[in-house]
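A single protein chain has been omitted; all remaining protein chains appear in their positions.
Right after this comes chain A.
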Amino acid sequence: MAKAAVRAGLVAVGLAWVLVTQVVLAADAKTYVLEGSKAAALESCVEPTDVMRRKHMELIKHQRDATVHGGIRSSKHSLAGCVECHIRTDADQVPTPIHQKDEFCGACHAFAAVNLNCFDCHASVPKGPGAELASHAAFQAAGVDRSIQARPDGEDH
């Protein structure tokens, strides 16, 4: 009887602890969306926030195969979309690479001790002609009204 009570007590303490850490984590995680990025002004990402926190890597991985092998570029789960929406600019309006340790991707992956190598190959700031096309679907899904404009070839060169 006493044993059972102790066990129940321990379970309760354990549960409470899990809950507390969750809340602390959630509070922590909130800080990763940075002031000054487009994302900061939005209610949620291209999926509900808890889905994005747990599953963004799966969404991106699925999308990469569809894009590389099938040529599909209209998905809201595009890495280009993540970058353009979560990036912030410095005082001179120069975008700060998103994988740097104080930026959106870099800071959270540092906290979670995950080695982030997307940006060994992918652009860590929106760059070059057509970059805005690559993130258009993500912006639409997140409800950002942003019109695409054609620009003459060579403007960036």
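What we mean here is this: a contact is a pair of C-beta atoms (placed from the backbone, for glycine too) under 8 Å apart; a residue touches a chain by one contact, two chains touch by 3 or more; residues count from 1.
Keep in mind that, in the parts below, contacts and distances are computed from a predicted model.
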Identity of the absent chain, which is to be given by its UniProt protein name, from "Electron transfer flavoprotein subunit alpha/FixB family protein", "NADH-quinone oxidoreductase subunit NuoE", "4Fe-4S ferredoxin iron-sulfur binding domain-containing protein" or "Septum site-determining protein MinD":
"4Fe-4S ferredoxin iron-sulfur binding domain-containing protein"
Of A:C45, A:L59, A:A80 or A:C105, which sits in contact with the chain we cannot see?
A:A80
Return the single residue from A:A41, A:M57, A:I72 or A:V114 that touches the missing chain.
A:I72
For chain A, which residues lie in contact with the unshown chain of the complex?
64-74, 80, 83, 120-124, 126-131, 133-137, 148-154, 157
